[in-house]
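Okay, handing you the structure first.
Left out: one protein chain. Kept in place: all the others.
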């Protein structure tokens, strides 16, 4: 069973295979004739898509990825409110029912960490984790890695600045783990002390010998030799009473990327963000050639096509 | 017009035809080649699916049933909140609009008893009642009957224990009515006095000469010669002030099926539940060969395929 549950599970070889798939599907999507060809590829296959938490990008890009592969979708974008979960049903029971519906995959976004694993433990069909609360978001990690690889041509020997909220942001944490699987990377974690990267991640980096630095203020020098900047929103509301409102606004402004940042950022570097963005990247960055966050979101579509394609190919082998 | 509005409307002959259809579609669904064949069966047909109340199983199994027959679906899982009903439109007006959209069937779950009948009274397309409040849930009744027939080979001369909430549970009431259409059945209604089966159902059983017993405590002897056990959740919150919280918890535990129940239940018997289940069937029952509630939910898919297939065949005859 090829569940997709966490970022850790991807080997460099598997990522490489996914990247190739994504490249292929992106190319086939450019012309209507080839798009039609792909849209017949998995005719007969069905995906359930159950989202128990809000999502735009993940829900619709999985939806469109399936559609573009000829997979039919039965989906719920508001499963927590309009499904049996509201009546107290466990995720295990929900999955056991869906096991019976003759579908070929189940995409799941859940409220609580670990629920994707629970689902997989009782599923007879592949589970794709579309985010389990503060837990994992493996398809985001794969598309982030794909974006770096597409834009920079490699995933090793890179200087990567990962900034913003490294405590609550699962995407920042996942990216660090993925980078640690490739040699020669050097990560700068740039965040206020309250939002700095966790000891668990640092332990993993130590284990693989990945170099990293922690910086607690947005020092513009951090960007001077960056190959990639991965920026996320500071979730100041989680600081509680340790900061008053004026301080919070000032702190937020302190961790904003803008035209000044662009000036010191190398020409070849790329700027990424998992989105949605609020104000932590100024819109004056949007038209810069190095801003890749919308392209990055689009990469999510093609990476998810590559994943679904593998899963449906597996199903074909089983018959 | 072949509306599906209530459990009463099914004759034994019609049920038998549905069971055959469900068997056929289950079989064709096992291999991708035959699944693809069925998925072209009703190309060109469209179903509207309007759910004004929460649902997982009914919504998605109708959705998937349509998909598997090649019927396209335009659906709303949260129609009460995001549709014109919120602006004060009557169900009649909503249906009259949908009459104009050139669709071939309309699946409907409504808040209030009787609304499916109202919808059918103005519809020029077949209405499938997916549950009208405390009223009817005919596709559930059909899948329950199908499950008994599939597992036990017959729907007559059976000892059936129907337990839990027989006041608010429309599925328990419907099943009793369906069983009364076949000779030789003997029903035990097992529920606290506050949740016992209604006089209207008893009158119908009397009329057809169906034997029944009422038991007000969960006496384990009730299961000793059961062929089928149909269990439902006790909706204790509806008891109001007649019971304090501790009593309620104890009452709930009293009406739970577990390993002890399994010991006295015959080897050939089956245990059913309309789901969602909260705690009234202990998870220690799940792996027992006699536990059929997940299979039962899966049967809902194939019964609904059989119903939709009949309706679309009718449409083909009309041209």
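So that you can tell them apart, the chains are marked A and B in the order they are listed, and the count of residues begins at 1 in each.
The working rule: contacts are C-beta pairs under 8 Å (C-beta built on N, C-alpha and C of every residue); 3 or more make two chains touch, one makes a residue touch a chain.
Quantities reported herein were computed from a predicted structural model and do not represent experimental measurements.
Novice: Based on the whole complex, identify which of A:63, A:115 or A:136 touches the chain you can't see.
Specialist: Result: among the candidates, A:63 touches the missing chain.
Novice: Out of B:2, B:36 or B:96, point to the residue that touches the absent chain in the complete complex.
Specialist: The one listed residue touching the chain not shown is B:96.
Novice: Extract the touching residues of chain B with respect to the undisplayed chain.
Specialist: 43-46, 48, 72, 74, 76, 78-79, 81-89, 93-94, 96-103, 315-316, 319
Novice: Which chain A residues would touch the chain omitted from the figure, given the whole complex?
Specialist: These residues touch the chain not displayed: 29, 31-32, 35-36, 39, 51, 54-57, 59-61, 63-64, 67-68, 77-78, 275-278, 286, 294-295, 297-298, 301.
The criterion applied here is as follows: only the chains that are shown with their structure count from here on.
Novice: Would you kindly give the rotation angle relating chain A to chain B, two copies of one sequence, based on a CA superposition and rounded to a multiple of 5 degrees?
Specialist: For the C-alpha superposition of chain A onto chain B, the angle is 120 degrees.
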